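Here the structure is laid out as structure tokens; the discussion comes afterwards.
Missing here is one protein chain; the remaining ones are kept as they sit in the complex.
Here is chain A:
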Amino acid sequence: MEQLLEILNDINPSIDYETETRLIDGGLLDSFSILSLIPELEDAFGIEITPMDMVPANFNSAKAMWDMIHRLKEE
């Protein structure tokens, strides 16, 4: 989780990722931020994110992203 928070802070340091649960729905992360995030997540965690995973529920909070990373690692 530390590593994920580090990556997220690098994308936009002004967001409190530990408490925010509406990163997408609240418009805090736009599609360009998400696109910057994806290669970082793929490289850091050895996963592959596909269009199937591109739903707000997977990116609305750091926890949701963490859960998605775990799920993709297991697949």
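What we mean here is this: contacts are C-beta pairs under 8 Å (C-beta built on N, C-alpha and C of every residue); 3 or more make two chains touch, one makes a residue touch a chain; residues count from 1.
Keep this in mind: contacts and distances are computed from a predicted model.
*Asks:* Between "LemA family protein", "RNA polymerase sigma factor", "MBOAT family O-acyltransferase" or "Glucose-1-phosphate adenylyltransferase", choose the name on the UniProt record of the chain that's been left out.
*Replies:* Hidden chain identified via UniProt as "MBOAT family O-acyltransferase".
*Asks:* Please output the residues of chain A touching the missing chain, sorted low to high.
*Replies:* So the residues of chain A touching the unseen chain are 27, 30-32, 35-36, 38-39, 42, 49-52, 54-55.
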